[in-house]
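In this view, the complex is presented without one of its protein chains, the others remaining in place.
Chains here go by letter, A, B and C, matching the order in which they are written, and residues are numbered from 1 within each.
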């Protein structure tokens, strides 16, 4: 399954884009997407934080077509 | 020694005045003034808080002529 | 630039907040005390604060010094109003600015707790039935500061 992931801030700079598409085995999970995203650039950490449908998600969360998936750099608000 | 004491808020209402004069043995102390002030009205507590020269004072603090002495009702700022 | 005071005029919240703000201090904690419309289920129509002004100003200054000792580098302003206040008006304000939010909060919280404990200010509540009462006056010892602890 192809999963398109939104990318922000320093990770967007590292990838040179604000979206990236990765291919993972079916059924897709956050854990598989996380590993695939990390492999896109040595500037990304080995286990970047993932959000699905605007919520932080753990490795076991399934990803379905239409879900909004994002990779979240370390936050720095405030 | 006669000691004139400033009186505030509920204590001023109780005494009907914002100053009161008490007579205490020489050498005057806060402890003696406190007891004498309390005796002026049953509406005052037995051991009202005393300040000397704008600082809270314990019973052993001596009082000299010219010192500013005050009796401090329970505070209610804020 | 830290300061404190007993004031008769309305407290200008925006001006005091701006007074402590500074390009070096990224965190500002403030506290406002405002006049509530009820007290022990009685309807309050207004308050009257009176102070032993000279001593109240000294205690406020001491509290500000102590807050700076707790949070070195803090910029803090603490003011308490006296006179007649309507429901909703600000009776006390503390603003504390620091490079870090922890010390800003600590200084602000310390100041309001100590002001309520030690500063010789008294509050008379006016009620909707026309009566009025000094707050705390019925329990004279319960809330009094302990002179021994006043500067601890």
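One rule holds for everything that comes next: contacts are C-beta pairs under 8 Å (C-beta built on N, C-alpha and C of every residue); 3 or more make two chains touch, one makes a residue touch a chain.
Values in this document were obtained by computation on a predicted structure and should not be read as measured data.
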Chains in view that touch the one left out, judged over the entire complex: A, C
In subunit C, positions touching the absent partner: 13-14, 17, 21, 23-38, 87-88, 99, 101, 104-105, 108-109, 112
Residues from subunit A at the interface with the omitted partner, ascending: 6, 8-10, 13, 44-45, 47-51, 54-58, 70, 72-78
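As a convention for this text, only the chains that are shown with their structure count from here on.
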Subunit A-subunit C separation of Cα centroids, rounded to whole Å: 49
Gap in Å, rounded to a whole number, between the CA centres of subunit C and subunit B: 25
Interchain centroid distance [CA atoms averaged], subunit A/subunit B, Å: 72
